[in-house]
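The complex appears here without one of its protein chains, the remainder shown in place.
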Amino acid sequence: MKINEQRLTFIGCESSYEDSKIAIFGAPYDGTSSFRAGSRFAPSVMRNESIGIETYSPYLDKDLADINVFDGGDLELSFGNPEKPLLQIEEYANQILDDKKIPLMIGGEHLVTLGAFKAAQNHYPDICLVHFDAHTDLREHYLGETLSHASVIKRIWNIIGDGRIFQYGIRSGEKEEFVWAKEHTRLNKFNFDTLENDLATISDRPIYLTIDLDVLDPSEMSGTGTPEAGGVRFTELIKAVSKVAKLNIVACDINELSPEYDKSGSSTALACKLLRELLLQL
Amino acid sequence: MKINEQRLTFIGCESSYEDSKIAIFGAPYDGTSSFRAGSRFAPSVMRNESIGIETYSPYLDKDLADINVFDGGDLELSFGNPEKPLLQIEEYANQILDDKKIPLMIGGEHLVTLGAFKAAQNHYPDICLVHFDAHTDLREHYLGETLSHASVIKRIWNIIGDGRIFQYGIRSGEKEEFVWAKEHTRLNKFNFDTLENDLATISDRPIYLTIDLDVLDPSEMSGTGTPEAGGVRFTELIKAVSKVAKLNIVACDINELSPEYDKSGSSTALACKLLRELLLQL
Amino acid sequence: MKINEQRLTFIGCESSYEDSKIAIFGAPYDGTSSFRAGSRFAPSVMRNESIGIETYSPYLDKDLADINVFDGGDLELSFGNPEKPLLQIEEYANQILDDKKIPLMIGGEHLVTLGAFKAAQNHYPDICLVHFDAHTDLREHYLGETLSHASVIKRIWNIIGDGRIFQYGIRSGEKEEFVWAKEHTRLNKFNFDTLENDLATISDRPIYLTIDLDVLDPSEMSGTGTPEAGGVRFTELIKAVSKVAKLNIVACDINELSPEYDKSGSSTALACKLLRELLLQL
Amino acid sequence: MKINEQRLTFIGCESSYEDSKIAIFGAPYDGTSSFRAGSRFAPSVMRNESIGIETYSPYLDKDLADINVFDGGDLELSFGNPEKPLLQIEEYANQILDDKKIPLMIGGEHLVTLGAFKAAQNHYPDICLVHFDAHTDLREHYLGETLSHASVIKRIWNIIGDGRIFQYGIRSGEKEEFVWAKEHTRLNKFNFDTLENDLATISDRPIYLTIDLDVLDPSEMSGTGTPEAGGVRFTELIKAVSKVAKLNIVACDINELSPEYDKSGSSTALACKLLRELLLQL
Amino acid sequence: MKINEQRLTFIGCESSYEDSKIAIFGAPYDGTSSFRAGSRFAPSVMRNESIGIETYSPYLDKDLADINVFDGGDLELSFGNPEKPLLQIEEYANQILDDKKIPLMIGGEHLVTLGAFKAAQNHYPDICLVHFDAHTDLREHYLGETLSHASVIKRIWNIIGDGRIFQYGIRSGEKEEFVWAKEHTRLNKFNFDTLENDLATISDRPIYLTIDLDVLDPSEMSGTGTPEAGGVRFTELIKAVSKVAKLNIVACDINELSPEYDKSGSSTALACKLLRELLLQL
Partner (left out) sequence: MKINEQRLTFIGCESSYEDSKIAIFGAPYDGTSSFRAGSRFAPSVMRNESIGIETYSPYLDKDLADINVFDGGDLELSFGNPEKPLLQIEEYANQILDDKKIPLMIGGEHLVTLGAFKAAQNHYPDICLVHFDAHTDLREHYLGETLSHASVIKRIWNIIGDGRIFQYGIRSGEKEEFVWAKEHTRLNKFNFDTLENDLATISDRPIYLTIDLDVLDPSEMSGTGTPEAGGVRFTELIKAVSKVAKLNIVACDINELSPEYDKSGSSTALACKLLRELLLQL
C-alpha cells in the first residue's frame, strides 16, 4: 500500500495544467456584498459536493472523463478593499490566457468578473460580454463605492463601451439602470427570448460568458444572496448556455452561489451540474 | 453631522400617514396555528429583508418612490385568546378606512383577516371577498374552536353570505368543505382559470383581497406553515393580482408567511416583491 | 374520561391489519448511502408530519376515511451490513403478501426495494418493475459493494432479467449504465413521455412500483440525498402514478426522502401527499 | 412472522396504564408564547428522540426497565383560547390522580402547569409548588391576558396563596415581580442554594414539582423560547431534583422545551435524560 | 385610535437624543472578516430580539426604565474598502462625544472599533483601551491588508503606543503576536485574573472598553465568526464588566456577534443581556 498526497478538485477535473485546455480556479471574494454575503464559500463547497454528481451528461452524451480540465483550487484573496483581489484575479487569468487556455472562474460575488474580464479583454480586445443575471449590475456606484457587485457590468462597459454587452434574464434594478441600458447594452428582461438572434450578430467575436446564478428562479437556486422570484429554469439555462457555447467563448465564470443559504445542498448540486455542462461544451 | 431617530419601514414606504393613500400595518398573530406557527414574525422580517429588493418594478415599469405609502409598523397583539387581537385589528383598520385610506395588512395567520374584513365591511357593506389560498378555510370549527385560521372564510361567510366569496388556487380541505363550497362560494380549484370571468360579474363592487401565500407552490414559498404541493407560480400570482387590482380594492392583506421555515430567505423576498407589485397597482 | 394507549400512524391509516387491503410499513435503512444519508428518518417523520395534510384528495375526490389501510410502523433494522435488513424486509413483506394484502413500504434508501421486491416476486413470478427515479441505479457494484442503493435495479434485473424493468425520469448515471440500459431495460430519460405506451405492453402483468423521490425536481423535493436538477413536477408525478395504478400494482414503495435536508418540511409534506394519492388509487 | 400494531412511547415507558404508578402525557400547547413558540412539539419530539438515550441511569444505578410507567401520548388540544386546553389537561390529570397514580406532564409552554396543578390541588388541598425556572412567571397579566405563560405562577398563587410556592434559579422578570415575590413566595435567585433548607420546612407536604427547562443555562438548553444566560447546569439540576424527589411528589411536569431552536438535538436529549432521572426517583 | 409612526430601538432605549447620557448606534460592517462573516447583521438582530429580555437586571437591581438611553439605529455603511466606513463611524462617534455623551457602538466586526476609538482618543488623549477577546488582534497586516479585524488592536497601538492597552481572555493568535504583546501591551491569557490589579493602575484614566464577544466560551456564544474553545463564562464576563465600569468609561463597544451562526438565538439573547448590564453600569 502506497501513502499518497491527495488533491481536492472538482469531480472529473484532475488533469495537469499542461494537458488541459480549460483551467478552473476559485475566486472566493464577497467583500462588497451589501445584503447577504457567503459566496466566498462557493468554490470550496462546490469541489466538496461535486462528488454527488456524475461526470457523464445525459443531456450531451459526453463525459468529463473524456476531456482534460485542470482545477487550480482557490486564489488566496484578501478581504475588505477589493482592488488587490481584483488584481490577483486579473494576473492569474492573464497567465492562463497567456498559456492559450480558457479560464473558468468560480466566484465569489459578481465583482470578481471585473478582474477576469480585464485579463480576457487584454488578450481579445474585440471581446463581447454575454451576461445572465437577475440584476442589471449597472449602477454607477453603490453605497458610495464604484467597485461593487452592483456596478460590475457598468465598470465593464467603461472598458468596452456600447453595443458589446448582452444581458438576459434581468428582472431587478433601479429604474435608472433600465433606462440607461436601453441606450448602451442589449438587455432582455426576464428570459432568453432574444438570445439566439442577438448571438447571430456577434458570431465571429470572442465571448466572455458570465453567469450570475441568481438568474435562476429561487425555487431552483435559493442559495444566493439576493433571490429574485420569477427567474428562469435550469433546463432553460443549460439550453441558453449551449447556444453561447457554439460561439467562441474565451473566458467565463459562474458566480454568486451562497451555499449557506440553501442548507439542502440542491443549489450547490445544480451549480456543479451547470459547471459540468459548461465544461463539456467549451 | 446630525444624530437622528430612525424608523423601520418596508422599503419605499417611508411617507407620512397624512400623505399616503395606503397604510400598511403588521398583525403578528399566529395563536390558532395548529400545525406549525411562526407567521407572527412575518411583518417584522419582511421589513428587515425588504432592503434586498428594489423599489422599481420591471413588470409594471413603476416605482414605489413615485407613490406615497405609510408603514405603521406592527400592532402589539396579545397571544392565546384571539378575540382581543381581532378587535385590535378591526379598530386599527377602521381608523385607516375612516381616513379614506386603504389598509394593507401583513399577517400573521389567516385568522387576522377576519378583523380587517369586518372593518372593511363596516365601511363598504356590499363588499366582496377575493381569496387566494391553497386551503378552503371553510371549517365550521377546528379542534372545537370557531375562531381559527381554518375557519376564517366561513366566519366571513357568516357576515356576508352566499355569492360574495371567490376562492382560487384551492387544493386542500375536508371533503365537507368542498361540498359546502359548491352551494355557497365560487371556488376554483388549483389555479386562477375562472378568475377573469368571475371578476367581470363583480366589477362594480368594492373588493377585499386576501392572499394566503400558501397558494403558491412550496417550491417558491416553502416558508409557510402548511406547504401544499401543486400550487401556482409567482408569475401567475402577480398576473392574477393585476386582474383584481383593476377592480376597486378597498382593503387587502397578505398572510401566512412563516419566515423561519425558509432559511434561504427566498420566501420572504418573494413576499416582499409581491407586496411591492400589489402596492404599485392599488 | 378514559386513559387510552395511543398509536402513531400515517394520517387516515388507523385500520386494523385484518380489515385492510393495504399494509404500510417503514424500512428505515440508509446504510449504503454514500453521499448524504438520512432517509432512515423518512417513515417516522412522515407519520409525524402527515397530520399537516388532509385525508381528502381534491384531485381524485376520494378520502382515506373511506378506505382501510393498516400502518404497521417501522421495522427495527440493524445498520451496517445490509444483508440482514434486506432479509427482515423480505420476510415482513412476504407475510403481508401471504395475507393477500398489498405491501406499501416507505424507505429508507433505495436498496430496501430489493427486499420487498423479492417478496413480491416470490408471490408473482411474472412481475414487472416500474421505476421512477433520477438515477439509473444500474451499477454492477459501487465502491466495491454489490448491495448498494446505486445497484438496486441491477440486482433486481439479476432476478427478472431483460424486458421487465421500466425506468422513467432518469437523468443521472455513469455512461456505462445508460449504454447497458439500452439493451436490458426500457429507460426513458428526463420525463414520463413513453410511460403510457409502455404500460400498454404490460397491462396484464403484476406490477411493482418503486418511486425514488429524487425523480422530482429538487425545487419541489430538496429533502433527498442526491438532488438532481431538471426533474419532474409533483403534478406530473401524480399523473404518472395514476396511469400505473390502473394496472395491477401488487406491491410498491416510496423511498429516498431525507427529511433533514429540507428544513422547511415541504419535501416531507409532498411525500405525504404522494402517499395519500397512491393509497387512494391502489 | 406476526404483523403487529406499534405504539410510540417514551423509551422504557411501555407498561400498561393499569400496571403503572406513573402516567406520562404530553400537553402540546404553546398558544400564549409571546416571543418564540414551538414547545408544542416537545412531547412528540422527545418520544421520537428518546431512543437515543439508555434506560439505565449510571447516576442512580437504576433502570426504567425495572419500573412501570405508562405513556398515554399527547392530548389533542385546540389552539388560541387557552381555557379549553387547560380544562382538558385538568380533566386528564384528575383521572390519573383518581386512579392513585402520579401524572407526569410534558409541556408545552408553562401555562399548561395551571391545568395539572388544579387537578393535583383538588386531590391534595395542602399541596406546595416547587418551581425551577429562569423566570418569575408572576405577572398579574401579560399583554392584557391573565392566562399566560408569564402569569402561571401568579395564577397558582391565586389558588394556594402565600408561603406555599418555592422558586429556584430565577434570573429574569420585571422589577415588580421580584418585589412582589419577597412578600408572597420563597424566591431563590440564580441557583438552588436554599433549596435543601426550604424543603426541610415542607417535608410532610404533598409536592407539585414544575421544571421550566429554561432554568438551565442556554449553553446546555438552547432549545427553549426565551434563553437566559447565567443558568444552572444539568448536573446541578438533577441533584436538585433528587432532593425534591425525597419528598412526596404527587404530580410534576417538565415544560418549555422548544426542539426547533436547537437543531443539534442536544437540548431534546438532555430533556429526555432529565425525564428518565425524574421517573427513576418518583 | 391614533395611527403613529413606530421606531425600532433596543428594548428600554427609547429616550430622545437630547435627554440621554448614552447613545447606542450600530456599525454593521464585516467586510474584512476573512473566515466567516455575518456580524453586519448583529445590531439589527439584537434590536429585534431584545424584546425577549427584560429591562430589569436582577444582578444589579436596576432597570433600563430608570435611565435615559438613545438608540440611533444603524449607520448606513458601504462594503468592501473599509476606509470610508471607518470615517463614517469616527464622525458619528465624534458628534456624540461633542455632545458630552457616551457612544456605545454595536458591531459589526472588530475593525469598527478603530473608527470609534479614534473619536474617543480625539476627545480624551490619555485614553486607555480595555480589550476582552479570544484573539490578540495584533497582526501587523493580514492577507496583505493593514486594516483588518485581525489587526485592529495593533492599529490602536499605532495611535497610543505602549502601556495603554489591556487585554483579557486571549487564547488565540500567532506566536509572533504573543511575543510582541509581552513588550507592548498588558495581555492576560484565558481569563480575567489580573484585571482588578491592572485596573488599579489606570483608575484615573478615561477608558475605552471593547468587548469581542468571542471572549466567551463557544458553548455560550456560538454565534460568532471564529469560535475558540476554552473561553470565559457569561457570569465571569459581567463581573469583569462591573469592575471596568467602576472606572471612567468614555466610550465602548460590543462586537463580533454573528447571529446567523447560532440559530437558537441564545447568543443574541446573551449579547442583549450583556448590553443591558453594560448600560445599567455606565
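Letters are used for the chains, namely A, B, C, D and E, taken in the order the chains are written, and counting of residues starts over at 1 for each.
In this section, contacts are C-beta pairs under 8 Å (C-beta built on N, C-alpha and C of every residue); 3 or more make two chains touch, one makes a residue touch a chain.
On a predicted model such as this, the values are computed, not experimentally measured, just so you know.
Contacts of the undisplayed chain with the visible chains, over the whole complex, involve A, C, D, E.
Across the entire complex, the residue among A:Asn68, A:Gln95, A:Asn122 or A:Asn188 in touch with the chain not shown is A:Gln95.
Taking the complete complex into account, E:Pro218 is the one of E:Pro58, E:Gly115 or E:Pro218 that touches the chain left out.
The chain not displayed touches chain E at residues 35-36, 170-175, 178, 189-190, 217-220, 222-223, 226-230, 261-263.
Residue positions on chain A in contact with the hidden chain: 1-8, 16-17, 23, 44, 48, 70, 72-74, 91-92, 94-96, 99, in rising order.
Touching the omitted chain from chain D are residues 51-56, 58-59, 61, 63, 217, 219-220, 234-235, 238, 262-266, 269-270, 273-274.
The criterion applied here is as follows: only the chains that are shown with their structure count from here on.
Taking the mean of C-alpha positions as each chain's centre, the chain lying farthest from the centre of chain C is E.
Spacing of chain A relative to chain E, judged by their CA centroids, is 38 angstrom. Between the Cα centres of chain C and chain E there is a gap of 55 Å. Within chain E, contacts with two or more other chains are made by no residue at all. Pairs of chains in mutual contact: A-B, A-C, A-E, B-C, B-D, B-E, C-D, D-E.
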